[in-house]
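Quick notes on the structure that follows.
Of the protein chains in this complex, all but one are displayed in their positions.
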Amino acid sequence: MTPTREIFWNIGDVRTLVHLLMFIPLFFLLYGLFFHFRCYRLGRGGKGFDHVLKRMVSLFSTVFTHRTILKDRYGGLMHLFIFWGFFMLFLGTIAVFIQDSVLRTLLEAKFLHGGFYLLFKLTLDLSGILLLVGVSMGIYRRYVLKPSKLDTGPEYAFVFFLILLITLSGFSLEGLRLSVLKPSGSFWSPVGSVLGSFFESTLQENWRLAFHRTLWWVHLGLSFLFVAYLPFSKLLHIFSSSFNIFVNSMTPSFTLQSLDFGSERFGVNRIRDFAWESLVALDACTECGRCQSACPAYLSEKPLNPKKIILSLQKRMRKELPFSFGQSLPRDLIGDAVMEEEIWGCTTCLNCVKQCPVFIKPLKKILELRRHLILTESRIPLEIERVYRNLEWFGDPLGIGKINRDELIQSTRIERAGNEGANDFLFWVGCQGYFHDRNRRTLIVLFRLLQKLGFTFSVLGREETCCGDVARRTGNEYLFKTIAEKNIECFEKRRITKIVTHCPHCFNVFKNEYPHLGANLMVSHYAELLKESLEKTPRNLSSDLTGKVTFHDPCYLSRYNGIFSEPRRILKSIPGLEIVEMSRSKEDTFCCGAGGGGMWLGRQIGKKMNEMRAEEALITKADYLATACPYCLNMMEDGLKSLSKGVALEVVDIAELLDRALV
Amino acid sequence: MIQILVCFKQVAHLYSRRGVDSSGKIEPDAVVYAPNPYDEIALEEALRIKQQVSQAEVTLISIGPQRVEKALRYGLAMGADRAIHLCDQRLESPSPWITSKALLKLIQTQCFDLILCGKKAIDDNGGVVGAFVSELLSLPFASSVTEIVLAPDGKKARMYRVLERGDRHLIECDLPALLSVERGVIRPRYPTLMGRLIASRKEVLRVRPEEFGIDSLLNGEPKIKVSRLSILRPKPKKMFRPDSNLSAEERIQLIMSGGLVERKSHSLKGSPQDLAEQFINFLEENRIIKKGRKSAD
Partner (left out) sequence: MASRENPKDIWILAEVEGEELREVVLELASEGRRLADKLREKLCAVLLAGDSKEFGEYLSQFGVDSIHHVKTGNGIDSFIHVVSHLMSKYNPRLLLVGSAPMGNEFAARIAVRNTIRITTDCVILNLNDSGYFEVTKMVFGDKIYATIETPISERQIVTVVPGSFDLAVPGLKRATEVIVENVEMGQGFSGIKYLEFVKGDPRKIDVSEAEIIVAVGGGVGGAEGLNKIERLAEVLEGSVAGSRVAVDQGWIPFEKQIGQTGQTVSPKLFVSCGISGAFEFTTGMKDSKLIVAINNDAKAPIFRVSNLSLVGDLHTVVPKIVEQLKKRLKEGEK
């Protein structure tokens, strides 16, 4: 007899009954999915899709390769096994179903026979094993290792055991059948064969037949339960996360959208204020907790926890739907689902976005909440309000005023910008460089260095104002737009198209956000410039400068813009220096705490981020802590000072090290 | 409908001594034109009354050249309903007499229950215009008030007058009245985005001096003649030599920031008892605490 599949062997003529019964779980599945779909429709915005093909490609490649999920080695592997095991078994079931219902009736053909069928069986058995291994890994990690990022509630255990039971019962069914039928080629189902021998040795044939019959219905019931339960459990992520990848994986890593000044409400304070794509993201959360364990605010014991925010918003979204029991009137989010202090704890470091395997952007939600606080309600922390007033009247967040920018210019004798033409580029200093003593010293060195390397450039001096980053990151879109438009006008008037910046915040905002407002700029960070220069023209670098150096990657340089190899290249070129890395570096760098208004929000709850980072630096036993951002530099110096380790290592800008080495 | 007028001045804000040379000439870049902080507080008081009373209208009035409009838009964005601007280039920095007469003319075109103004303008540091206008209008006047609350019938107002050391007088006056507002616990609000958008669409009513017959006034009156401006105190009380251990930059900053009062900076060491005694003597010498009746004056 050629190997083939007999689905209802030993069960009887229940095909029609089973097909009818199938509608029950399907109904629940569709009902559940539709509920969630209606939740998304609460959000704003048009409902069309562009680039459908590109999205499908992105979806399939992300899901099949698990590239984002594999960032966490153990969890990624675990889920890879579960996914592929489950997926293959699912395909197998579909194949059987197709053969049994469609092909059998319409074409009287079978494809699951012969050699192909045997291969089919082997694949499924191996997939089952893979699935069991994955689930075991999952249970072990969640309930034995118990990492803090994972919750240990009963609902997760239930899902695991459901899958386990379905798989094990499926294997058992196979084993029981093989033990009775004893078809040829049964060794192509290794697990089945093993189980079959076991059953054969323990039970008589009629017992086995009876057991098989019962187990078959149990297996069917559990599978139906799985399908019906899916949309009401964590298993929803099978659909919702995939959908989210389809919807949201195409947008670039992180840019903020400009505000529509024509609307009545700005920012988000109700579920319905969110764009519908954001609501899709809320449902995609698998509670993996990676954002939480990556968030510097959470790690420094602030009230903020990105995972909690997403889940809190998710819960709200589901309650918002009219026919769900509970609140029917829209209620504010801030003060209920999310607290103000959580919103202000964020430094916009982007790690939550980078770590999320399913492309949820918790940072985006926080910024939209901030926009509401600032633009709609003017509910602004005192320190930030002061910054806004300073920006509006004096053009810099410190309120020092443009005439005081002269101080830097006078000490370096760089010419002020005229109409660009002769110079290579405009060097945008940034407010910290003009006004903060320590950063001014860096800039003087950097200017000297750039001149030594043969660059010609100008600076704006008094005409330079803030780039607007702090306004945008704290939620004040209006102020940002005002500042940016003024700057763009200045660039156009002076025909400036090439800008090199010192500060990564300025760099990020010019490069990624000003173009949306009509700017036409080529922007580089000075680290890129220095690296290129060193590569193009090898320099004679002194070997007198020796020691260990560790580089602190600024968030806005490494995570936002992927620039982390350039500074290392520069450091490597200094012969006497040995680079040592901190435990969290490059794109996984730990925030210094200054971003997103953190520099100005003085009230600290919990630990200080800069002290935590300083401790990491001290562990490396480096002599120098190098960085490429004025805020990071100040924060690191402050951090070491407050740990009373100010002399343990010297905090420098990479330009300062390079300058010392350049003879 | 309660009508509140707020005198809103755009002041020349000198934010740094760097732009002032030794003869007192001021560079244009050293000056930022911004709403007078005290007037912002006055507007905030008016807006609070508006919230309290629910049927009220707040009108800003101001005089000055074209640039004043920017400050008025800011005031509108905070929540004022209307703005009137007496616009003339000659009103660059008028004397209190001209200012009062001009404001008087503007006010006389409006009906009002209450006029508010800031205690003083931070550029010329005068603080007399409020009193002047109240006298010209024969209105009850109170200076340096805060936390103004209207009676339900709108005929009286209660407020605190700010005295020294945090003390207050609770006072009451009949309306209409003119009140000059001091900084207390009230902080001016930051405009919402909606406020800004609404303000940008509103019209600032611009009027010319000719319409009020004060054109000749602006030509005639001699301004206050400032014979000189100086950064350093012209007749120093006592000279101060900054610590030579400071960097040059820090020494200049100390001088520029006005550390020209005598500072005896020799440090005292000793037992806690000794130091405590030194402290007490210091307080007595400087009349912070009265010497015991035992010792003579």
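Observations
Think of it as A and B in the order they're written, each chain with its own count starting at 1.
The rule is simple: a contact is a pair of C-beta atoms (placed from the backbone, for glycine too) under 8 Å apart; a residue touches a chain by one contact, two chains touch by 3 or more.
Not measured: the values here are computed from a predicted model.
Of the candidate positions B:R17, B:K50, B:K105 or B:R196, contact with the hidden chain is made by B:R17. Here the missing chain is touched by one residue of B:Q55, B:Q89, B:N219 or B:S267, and it is B:S267.
The set of chain A residues touching the chain not shown comprises 382-383, 386, 398, 600, 602-605. Interface with the hidden chain, as seen from chain B, comprises residues 12-17, 20, 24, 26, 96-97, 100, 120, 122-128, 130-132, 134-136, 138, 140-144, 158, 160-174, 180, 183-185, 224-235, 237, 242-243, 246, 250, 253-254, 257-259, 261-270, 272-273, 275-280, 282-283, 286, 288-294.
By our rule, only the chains that are shown with their structure count from here on.
Residue ranges on chain B touching chain A, taken from their complex, read 13, 15-16, 18-19, 27, 29-30, 32, 34, 189-194, 196-197.
Note for the complex: chain A touches chain B at residues 261, 264, 266, 374-378, 380, 385, 388-389, 393-394, 399-404, 406-407, 462, 477-478.
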